[in-house]
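The structure under discussion appears below in the form of structure tokens.
Removed: one protein chain of the complex. Kept in place: all other protein chains.
Order as written gives the chain letters A and B; numbering starts at 1 within each chain.
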Amino acid sequence: MGPRLPLMLKDAGLTAFVAAALGIFIVGFRTVDMGGGKGLGFDYHLVDLAVAVVTIFIGRLGLSMAANGLRWPAIVLGVVMIAAGASPMKLPSGFLHWFVALGGVLLVIRAIWPWANDAMGAAAKTPSGVALSKAGSKWFGWLLLAGAVLLPAMPFADQKTMDLGVLILTYVMLGWGLNIVVGLAGLLDLGYVAFYAVGAYAYALLSTQYGLGFWTVLPLAGMMAALFGIMLGFPVLRLRGDYLAIVTLGFGEIIRLVLLNWFDLTNGPAGIGSIPGPTLFGAVFAETPPPGKQTVSEMLGIAFNGNHRLIFLYYIILGLALITNIFTQRMRRLPVGRAWEALREDETACQALGINPTNTKLTAFAIGAMFAGFAGSFFAAKQRFISPESFVFIESAIILAIVVLGGMGSQIGVVLAAVLLIGLPEWFRDLGSYRMLAFGLAMVLIMVFKPRGLISHREPSIRLHPGGGG
Amino acid sequence: MSAPLIEVEHLTMRFGGLIAVDDVSFSARPGAITAVIGPNGAGKTTVFNCITGFYKPTVGRLTLRSMGGEFLLERMRGHEIGQKARVARTFQNIRLFPGMTVLENLMVAQHNKLMRASGWSLLGLLGATGFRRAEDAAIELSRLWLERIGLVADADRPAGELPYGAQRRLEIARAMCTEPVLLCLDEPAAGLNPRESAELNQLLVSIRDRDGIGVLLIEHDMSVVMQISDHIVVLDYGRKIAEGDPEAVRNDPAVIRAYLGTDEEALDG
Partner (left out) sequence: MAYFTQQLINAITLGAIYGLIAIGYTMVYGIIGMINFAHGEVFMIGAFISLIGFIICGSLGISSAPIAIVLVLLLAMSFSAVYGWAIERTAYRPLRGSFRLAPLISAIGVSIALQNYVQLAQGARPKPGGQIVSGGFNLFTADGFDVRVTWLQIIIVLVTVVLMAGFTWLIARTSLGRQQRACEQDMKMAALLGVNVDRTISLTFVLGAALASVAGMLFLMYYGVIDFFIGFLAGIKAFTAAVLGGIGSLPGAMLGGLLIGLIEVFWAGYFSSEYKDVAAFAILVLVLIFRPSGLLGKPEIEKV
């Protein structure tokens, strides 16, 4: 190590210094209302900050050690951090325990990364390794599907699990829908939730005002959302990618503000309630039938159970999500799907090949919007109550994070990311408030270290030599 | 001699105060290679960008006559020039779809034909036999071109992984898969070694002789230009300073003067 160590120490010191400068005011001085009209005062968190800065110093030092081949010292530092974080030692907040311990875990991973990478690289280089991973991901997909279909029959599938299942599947469907726009066509849509809102309000209004049923409205809601997509997309899809992002963001906000302020139609912030749920061949899920209707338990001659409705909802969203997936897979193999991907890769070249960029983008945009519309009307039917609060920008950001983390264009990646991003925070409720912070950081880290996402393998849409690997 | 395929008349392109192309007129014939040469900054690529619809010319007329029709290129939208007038091009800095496979690159080039066959995706989604047949034909055309550029074995590799010379050839094959009547090549020999450059010459000659389409070529490499061009247009500072067959251009005093600043040998190649 010799002469390198002072450099590493200096670098770690500099990082720690920057971290301290970043944190000193925002973290160190928490403003709190003193009460009694005395205005704001401080709740000092300087010790927290000091612990964080020291952690960053050690972590950075460890990282540069690992980068310079000093694997063992780095691992030792990492283990010390994990031990400190996990120890019963009293740190000022629970978050710091996590911070220190997770920092240690990351450091250890970084330190052993080259070994793991060599091992995996060697495995992947053999032809059987490639075939294995390809077949593996296929099997994994089928396994996931089987698990999803059988979930309601599992002994542990209580109401909480089923609720979570419905939630995750909704995000999987939204992720798959957005994947068409972002992953395949390469259009950064930051207002995706607007189309979700269009679908939700379409069903809420048509069902409560005109008494239309879920299955009638579902296609209508999809078409309506697609129409909105075309209306927005037609003028703005000629714009450069980053302009498109901000215009869609603005559009999402416009829709939300209109929903919030157009009282006559949307009932404003109070939202729309008593939206009917979906029916099974005209029968409703309820203990006692409403006038002129039949309940499902009567129709099937089984005892009423509140869970049946949830299971039914679960299978609806599973079906909708699968339709989205199959549709996307087929589109990818059609000329229009290839044109989407080509546009993502190089729009100028597409134009030179006589492809109409605006129309091609518009189809992706409209189809993506359509699936959001389907999901939206499902959401309204499941919640039975909707308000503009459900359609804020953060929702768009979560869906985008799922697509980005999963690996843009990868269908199975979206599932994994949805389970990770939606499922985990639900299980670990304490971490809930840190969820969005983690989302944001994850998006940055993924872009920096693994821009193609968790699943980066791209299967060609067509092959000249179907038997071959690669 | 056949009638001109494309006629460029009084083409002028201004960017703010800068006149990049100044009143240039020339024509190119089918079944012939027409080269546009000139020192750096002479306005060659700008001429190309006007023909292929990336720029709207300030003044001038670009008429393409083929398939019994007449197309005024300066009035068409960017992609229509490829789609309807059937002008294809390559780029100075290769613009493949690097993440897509070689075959996919060639399939994308046949987009418009396949879109019609897939009934704008509806028939394609249903898996109609008409579409399947069209797709098989498209694959066949792609295979044909892969054979001509020697990349059959690499068909399922991402295009971005190919060596540089192969990417150049693939870009030409991709342009040819649009079944153009006029092929515009922007410095196709740039960065190629002598062997690759010779292969390129063969490919271009075979495109002219076998496919019978017009080829418009911008090139710095005089060995390519002088060997395979049928007709040469020389630009300097945005103006046309000479035109004629290779022999005539080589001996033109204006051309020699324009190139004197660089390298006199360049013309002998």
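In this text, contacts are C-beta pairs under 8 Å (C-beta built on N, C-alpha and C of every residue); 3 or more make two chains touch, one makes a residue touch a chain.
Remember, predicted model here, so these are calculated numbers, not experimental data.
**Student:** Which of these, A:A153, A:A303 or A:V448, touches the one chain of the complex that we don't see?
**Tutor:** Looking across A:A153, A:A303 or A:V448, the contact with the absent chain belongs to A:V448.
**Student:** If I consider the whole complex, including the chain that's not displayed, which of A:V51, A:L218 or A:V236 touches that chain?
**Tutor:** Per the contact definition at the top, the residue touching the missing chain is A:V236.
**Student:** Of the residues A:L249, A:V284 or A:I386, which one touches the chain left out of the display?
**Tutor:** With A:L249, A:V284 or A:I386 as choices, the missing chain is touched by A:L249.
**Student:** Which of A:M8, A:L190 or A:M331 sits in contact with the chain that's absent?
**Tutor:** A:L190
**Student:** Suppose we count only contacts with the excluded chain; which residues of subunit A make the list?
**Tutor:** Interface with the chain not displayed, on the subunit A side: 18, 21-22, 24-27, 29-33, 39-42, 45, 182, 186, 188, 190, 235-236, 238-239, 241-243, 245-247, 249-251, 253-254, 257-258, 260-261, 348, 393-394, 397, 400-401, 404, 408, 433-434, 436-437, 439-444, 447-448, 451.
Convention: only the chains that are shown with their structure count from here on.
**Student:** Can you work out the whole-Å distance between the CA centroids of subunit A and subunit B?
**Tutor:** Inter-chain centre distance comes to 44 Å.
**Student:** Please name which positions on subunit B make contact with subunit A in the complex.
**Tutor:** 52-54, 78-84, 86, 88-89, 91, 95-101, 103-105, 107-112, 114-115, 118, 120-121, 124-125, 139, 142-143, 146, 152, 155-157, 174-175, 178
**Student:** Of all residues in subunit A, which touch subunit B in the complex?
**Tutor:** Contact set of subunit A toward subunit B: 327, 330-331, 334-336, 338-339, 341-342, 345-346, 348-357, 363, 458, 460-465, 468, 470.
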